[in-house]
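All protein chains of the complex are present and in place, except for one that has been dropped.
== chain A ==
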Amino acid sequence: MSSHGNASTASDPRQPSAAEPFVQQSVAPQDPPVDYSGFIAVMFGVAGVMFRYKLCSWVAIIFFAQSLANMRNFETDLKQVSMALMNKLNG
């Protein structure tokens, strides 16, 4: 009870033998975290193309930028590039 974290006195709490290396939890590819901003970007992009509304295309580009900013671990690159192309052509 008395020795909590006192490295110098009797009990050093460290146990190098019990050390385990860090194992990164790999995200199961079946269930990636939902990319709301990417989804909204696609919706606006499609609406911008269908209705020829410039504002829609610009909003789509903005949300696409947000999804890029929130991207983790550089996943689904092709998806982002194709969305960028679509938006540039329309906006």
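Definition applied: contacts are C-beta pairs under 8 Å (C-beta built on N, C-alpha and C of every residue); 3 or more make two chains touch, one makes a residue touch a chain; residues count from 1.
Everything below uses one rule, namely that contacts and distances are computed from a predicted model.
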Complex member absent from the view - protein name from UniProt, among "Serine-threonine kinase receptor-associated protein", "Haloacid dehalogenase-like hydrolase domain-containing protein 2", "Coiled-coil domain-containing protein 47" or "ER membrane protein complex subunit 2": "Coiled-coil domain-containing protein 47"
Sites on chain A contacted by the missing partner chain, in the whole complex: 1, 3-5, 7, 13-22, 24, 29-30, 32, 37, 42, 45-46, 49, 54-55, 58-59, 61-63, 65-66, 69-73, 76, 78-79, 82-83, 85-86, 89-90
